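Report on the structure given below.
The other protein chains are all here in position, but one chain of the complex has been omitted.
Letters A and B mark the chains as written, and numbering starts fresh at 1 in each.
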Amino acid sequence: MLLLFAIVIAVMPDQASAKTVVDQLKRRVVVSDKPLRVISLAPSITEILFFLELGDRLKGVTRFSDYPKQAAVLPKVGSYVNLDLEKIVSLKPDLCIAVKDGNPIEVIRRLELLDIPVYAVDPRDLDTLIETVLEIGHLLNADTIARRVTRDMVSRIQKIKTLTAQVVRRPGVFFQIGISPIVSVGANTFNDELIRRAGGRNLVKGPAAYPRFSKEQVLALAPEIIIICSMARQGGFERMKAEWNCWPSLPAVKNQQIYLVDSNLFNRPTPRLVDGLELLFQLIHPEFAEGR
Amino acid sequence: MPKDVPIVAKRILFVSFFLLLLLLAVCFLGVSTGSSGSGFKAVWWALMDDSRSDPITASIIWNIRFPRVILAALVGATLSLGGLVFQALLRNPLAEPYILGVSGGSAIGAIIGIMMGFSRFPGVSMTAFCGSMATLLLLLLMTCGHSKFKDSLLLSGVMVNAFAGAIIMFLMSMTQDSRLHNIMFWLMGDLSLADMRQIRILAFVLVPCFCLVFRFSHSMNLLLMGQEVAETMGVNIRLVTVTLLVTTSFMVSITVSYCGPVGFVGLVMPHLLRLVIGPDHRTLVPACIIGGGSYMVFCDILSRVLPDQGEMPAGVVTALIGAPLFIYLLKRSGR
Partner (left out) sequence: MNTALAVHNVSYGYGATSILDDISFNVPKGAFYIIIGPNGSGKTTLMKIMAGSAKFKKGRVDIMGRPCSQYSRQELARTIAFVPQNIPDDFSFTVRDVVLMGRSPHQGVLGLERKEDGRILKQAMMFTGIDHLAHRAIDQLSGGERQRVFIARAICQKPRIILLDEPTAALDLAHQVRIMDLMEQLKREKGVTVVMVSHDINLAAMYGDCLLLLKKGRIVSQGRTDEVLTFETLEKAYGCLLLVDESPLGDFPRVTPVPHKLKLEI
């Protein structure tokens, strides 16, 4: 009798064991309790999912998802600004995770019309990034790992915070993300926050997120530290450094504080940003390097 | 010797029928091509609602590919017809549907819409449409009453487009990141966001325009004889010119507002068809509609098939094919 009951239960069609959640854009999304086929619609999401050890549930990623290496073999669904709707649908996902900055809203709408739930995130700074990681973890029943990852992030950030509390003065930093033209980062960007948290002072104030500069304008700012974060090859960096060295009046040139950093640690809202933070701290306040 | 059935009617039907078959074939090919694979058999099963048809594949075919193919056909038809009408009205073989500032005006409107954060439909489409209509109005106000009306219109249109180009570059230099991407994709022509409900609206608006233009196809023939002659043969020059101008500009603006300016279709198709069919607009109008539609569907297939990653913008494919084709036609007609 019990066996019959068990068989009936087993054969019964899976009721949509679903839950309704509210994503970071205040949208209500109906997701299954256990999403098994996830598609990441941005390289940053791919990274987060792998950090949460959910790589086996990831069935599709966008084109420039190059970290970690395992992401490279996954099927590609176009680029994050130009998603391939057909490919996404053909991979039969039960959840897509999107980012507000970049994914076209029309594609998201089409996906929802085709009954594919889309959960959107919008990490704006380190705090919301940590929330994002926790939310994604919760969504995919990986709370434990999520808590572990975020706890690690929080403690490392906290450590830097304690150290910078002892900082005497904050050097002026020019964070250059473009070589030609020269582009820097303004307020309300991740990099601006990282500079601040790393004990520096972002010399670029303005409201524009990625303002363009002429060399003359940079000279007027007189930065003590120039950090070049570019996806261009090494040759580009050497040339830029040589160009700055032509201006010995620049404090950064005088103190020989022009550095190149790996853009991958600064480009995307992922746990690797904390690596970037630590790197920045080392560059801006080398006097604390031994104290770590 | 005079024949019993009007030759023209026979010709119109024959050409239209042949091109219709071509359109259907190309549409079937279009619905069978896509990034998720699915060969002809899968499509056939989905069409026939066969039990072997996979629901996901069927969904892809009906909800993603089919609207896109219909959109491509409508866009190709509108642009080819637009080019034909402008070439007849302005008596200039270089006339194409964007010549009266439509592409410039709608681009400015679209960019403003994208910068303000609107979504493609209805936000950006509305701003694009307003932009093109405003430009047309401006043009007409500037040139009406001129003695050499046609030439003034043409020149002013070219100037407006050039000026708009400068404004577009300025606006683009002020934009950041993902919105810049959006703008660039729009400017290159984008058929990928076809939605069946919106396409129904589009068809509902465009098809009457096609019919109206067809009704004036014989008048376009008469206009080629010269304005005075046409007038003395009973053509109401003012009515015909204004109606055709407004209808064509309207339908081209609607199309561009929806999917961005796709180039070369409106310039090349009328010439190609004229070479094959002859200068009679009564045959050319349906030919441009059906043939132009087929051409665009074909280009759309190529845009999805050629690159091994992602897709090429529609405007790029039409230019890559259209430009050499146009040069070839030029050489042919020069003989």
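We adopt the following convention: a contact is a pair of C-beta atoms (placed from the backbone, for glycine too) under 8 Å apart; a residue touches a chain by one contact, two chains touch by 3 or more.
None of the values given here were measured: they were computed from a predicted structure.
> Taking the complete complex into account, tell me which visible chains touch the one left out.
B
> For the chain left off this view, which of B:P208, B:P279 or B:P307 is in contact with it?
Final answer for the missing-chain contact: B:P279.
> Which of these touches the unseen chain: B:M233, B:V276, B:L306 or B:I327?
Considering the complete complex, B:M233 is the one touching the chain left out.
> Tell me where the left-out chain touches subunit B, residue by residue.
Here the touching residues of subunit B are 1-4, 6-9, 91, 215, 217-218, 221-222, 224-229, 231-236, 278-280, 282.
The definition used in the following text is that only the chains that are shown with their structure count from here on.
> Using mean C-alpha positions as chain centres, tell me how far subunit A is from subunit B in Å, no decimals.
Chain centres of subunit A and subunit B, defined by C-alpha means, are spaced 41 Å apart.
> In the complex formed with subunit B, which residues of subunit A make contact?
63, 76, 78-79, 81-82, 84-87, 89-90, 92, 101-102, 104-107, 109-110, 113-114, 208-210
> Any idea which subunit B residues touch subunit A in the complex?
34-37, 56-57, 59-60, 63-65, 119-121, 176-178, 181-182, 185, 192-193, 195, 309-311
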